[in-house]
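Note that this complex is displayed minus one protein chain, with the remaining chains in position.
Chain IDs A and B follow the sequence of writing; residue 1 opens each chain.
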Amino acid sequence: MKTPLSELCLESIDVISGLAPRNTRLRPGANCFRTGDGDAACAPASTESMAWLKACPTTRGRFRRAVGWALAFLILAGSCGVRGAELRGGRLVYMQRGEPRTFNPMFAQDDASHEVVWRMHADLVHINRETQKTEPALAESWTTLKGGNGFRLNLRHNVRFSDGQPFDADDVVFTFQAHLDASVKSSQRALLLVQGRPIRVRKVDPYTVEFDLGGPYGPAERIFDSIAILPRHLLESAYKSGQLPAQWGLGTQPRAMAGLGPFRLKNYQPGEGLILERNPYYWKKDSRGTALPYLNEILFRQVGDEESQVLRFLGGEGDLLNRVSAKSFALLERDANARQLTLRDLGAGPEYNFLFFNLNPPGSAPASVAAKQAWFRDAQFRRAISLSIDRAAMVRLVYGGRATALATHVTPGIRLWKNTAIPPPVRSVADARKLLTAAGFRLGNDRTLRDKDGRAVEFTILVNSNNQQRAQMASMIQQDLKELGIQAQVAPLEQRTLVQRVLTSKNYEACLFGLAFGDADPGSEMNVWLSSGQVHVWAPSQSKPGSEWEAAIDNLMRQQMATAGYAARKKLYDRVQEIEARETPIVSLLSPNVLVAARRRVGNFRPAVLDHYTLWNADELFLQPAPGDKK
Amino acid sequence: MKWRLRTILPAAYLGVLVLSMTLAPVLAVHSPEEQNRDCPCAAPSSHFILGTDELGRDVWSRLLYGGRISLGAGFVAASLSVGIGLLAGAAAGLSRGIFRRGVLALAELFLSVPWLYLLLAIRAFLPLTLSPAQVLFLLSAVIGAAGWARPGRLIAQKAGEVREREYVEVAESLGAGRWHLMRRHLMPELLPLAVTQFLLLLPGYVLAEVTLTFFGLGVGEPAASWGNLLAPLRHPAAASCLQLASPLPLLASLVLACELLSGDGRGND
Partner (left out) sequence: MRFLVFALRRLAATALTLVAVSVLSFSLLSLAPGDFFDDMRISPQMTEEMAASLKAQYGLDRGFVERYTAWCRSALRGDFGVSMAYGLPAAEVLKPRLKNTLALGGLSIVAAWLIAIPFGFVAAVRRGSWVDRCVQILTATALAFPEILFGTLLLLAAARFGWLNSDVVFLRDASMLELLRRMVLPGLVLAFAAFPVIVRHLRSALIEAARSPFVREARSAGIRGRSLWLGQILPAAANPIITLMGLSAAGLIGGSVIAETLFSWPGAGPLFIEAITARDAHIVLDLALASAVLLAAANFLSEICLYIADPRLRAEGGPRR
């Protein structure tokens, strides 16, 4: 039971021990540690961190540690007792909105599959969702190869898969081999290409693997996050016979799968849900040596949609709500105390909503659209539209105040990369009108805006009919544009029709859309911001950049991917944002806050703004038994 | 035709409903699209008769203009359904053998196919310049036309019954042509049934629009249809904006009125 006293004990141990690591068993010489104020400082053993290490007064550290452990032992032996075992047990109930499509981490694309798969597998280096920085996972340490173009990872010893089989470098090599093999068509293959070339993997010894990236790579060891290490003993024969994509589908028996994550599959019933049980061989232990995870089981239950989720949560079902809408949040807030709920508003998340225009090169869009592209291509026109939109009202009315207006697409949630020099968006209809006049548009007596040829400015905004909030935002934009004399029509379309129009037939004029940062690193945005990118929605898959500023962005993005070191990359990315603010290729609107809810009995609930908001630390969650509960 | 209170009242009510929807521009003080962003979900007041919705738009005018769209679309759909059903049913009733079986088989076909796809397909192909209201009318027309099977079968069954009646057989044996049979004998029997079916289908189609909107498959946001007005009610937090439920009493009374009008002893189905 997590009493205040035991918390105090743990805190004091940390403070006293200073440099004592937590949560992991490290080999001597490891370079990952927790500083006194709780921050994890995990850096590759590059020159920077080595200098940092050297700066630490080692003698004092050793003395501190000794005193710390002695005190700790005394205190522990006294009142705290060994409470670790008490935290174990319980079944967490999680309501899912969709159904998983596969249990194979190589092919899991949708949220529902990710939610489940990522509780069952582990990666070599993991990005801590809370700090947004890397930390060791299956690789307990790593060094950069000379030249900075690769890594040598030291794997953990004595780790077993969930079926008891040992883990070693062969599994790592097999995993990466399978991912990089084009015939397997892994959905993560593109992530392992550096400057278009696949990375190379080499086994040095049973617990050491070398990765040659072939060139400088900005995100560095983040490349290893979310690449699940697969069991060679189960999948190699399937891979050799070309059957790998068919493996681990929904019909697979739990016994036929194995992973290195905190849980393993126990039971799956299509349409209803599934149960994950504790992986008895999971390598992580908590600071007191208790094997993680604390939970016995996680039950994933199919619920259907957000309204049912919230209703059931109110009725007592489920322990966590991962993505709460602003309306539901307001509802839950009302008797949060009575219902024993913890509600958290984590601020701006990775998602950004924006309005964009059809900027495809001439000839690719139908004639009716091409006529209007002359307006869309004018940066002053786009900026004028951006100035006229009332983002504050959108935040207030559509999200109940729980959203953040955006000037560029980088949300405050991606705090390490946001260019803070760019001012927040302002609304000024007067300035917008001035810009339009300067661009050659005239407001006629009939209150209609006309271009220099006398054509009335009107266009249609596509929006996803399923997303209520975006539809409301589109209506608000429609009204805002009326003040400029622009007649905008809102056309709600169903998701796939919309994507087909935007990406394939390019038969649209404007579109209100939303994307999200996959990781707190510009590397995850390459496909969106490169002019040749497939998700460069306003002009996808161009063979060469359509304009000077697009070329400039291309160069900057490629440079930051090939630059090592956060400071240098940040400078480059700041310039990308400056160009974006000036040219306004997309009119960024807002980023909805990440809202989560949990019952008070869920312990160690530390939601983060990176996916998965609530279950990222599933191995550390525990349930406090209510009085009279049996475990 | 006895004009009883039971007929007059519902008919008058329907008339009032249709009239007020038609006179929407006069009756609605504010525009249904204008967003008063400072007072979302405002309570009814002297300024806004029924209050405002989540984006600050006047609910009263959205109710009226929405009624135009929803009722109009329901009307179109029901007329097409019953119209085609009447023609098909009468034709099936008059004929025997293959043709009759063919029509009935076609009806079964139309009953089994999932028409939801048609909605998606058509919506995708319509030019984007159409307003949501126009889109709704077109979609309703298509759905109505595709839905001829249900009234069609009932009409065919009744037509078959009438056909078997003695005086019709007598007339036929005396040499009466198909057209004559249709006009003098079948139609007087079938028309009341058709009218009843129309009155029963009309609220059904209006409700279908509401249901489709709930599933995200209806016409979208800016349109002031009744479905869009009611859609936020699905969320448990809706209690703060109950004026959005204003179409419900209108819907209920519509159904009641149609019910009373149809089950009036003129032709009980």
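List of remarks:
FYI, a residue touches a chain if its C-beta (ideal position, glycine included) is under 8 Å from a C-beta of that chain, and two chains touch if they have at least 3 such contacts.
Please read all numbers here as calculations on a predicted model, not as lab measurements.
Considering B:Leu116, B:Val170 or B:Leu242, the position touching the chain not shown turns out to be B:Leu116 (whole complex). For the chain missing from the display, the contacting residue among A:Thr290, A:Thr448 or A:Ser524 is A:Ser524, taking the whole complex into account. Touching the missing chain, out of B:Thr129, B:Thr211 or B:Ser240, is residue B:Thr211. Considering the complete assembly, subunit A touches the hidden chain via residues 99, 101-102, 109, 185, 187-191, 249-251, 267, 269-273, 275, 299, 301-305, 307-308, 311-312, 314-317, 466, 494-497, 499-501, 503-505, 515, 518, 524-528, 533-535, 537, 541.
Interface residues of subunit B facing the missing partner chain: 101, 104-105, 108-109, 111-118, 120-121, 124-125, 150, 157, 160, 203, 207, 210-211, 214-215, 230, 233-234, 236, 248, 251-256, 259-260, 263, 268-269.
FYI, only the chains that are shown with their structure count from here on.
In this assembly, the C-alpha centroid of subunit A lies 47 Å from the C-alpha centroid of subunit B.
Residue ranges of subunit B in contact with subunit A, taken from their complex: 33-35, 37, 40, 54-56, 120, 123-124, 128-129, 131-132, 216-217, 219-222, 231-232, 234-237.
Residue ranges of subunit A in contact with subunit B, taken from their complex: 307, 310-311, 314, 327-328, 330-331, 390, 393, 396-398, 460, 462-463, 465-466, 468, 471-472, 474-476, 478-479, 489-494, 497, 508-509.
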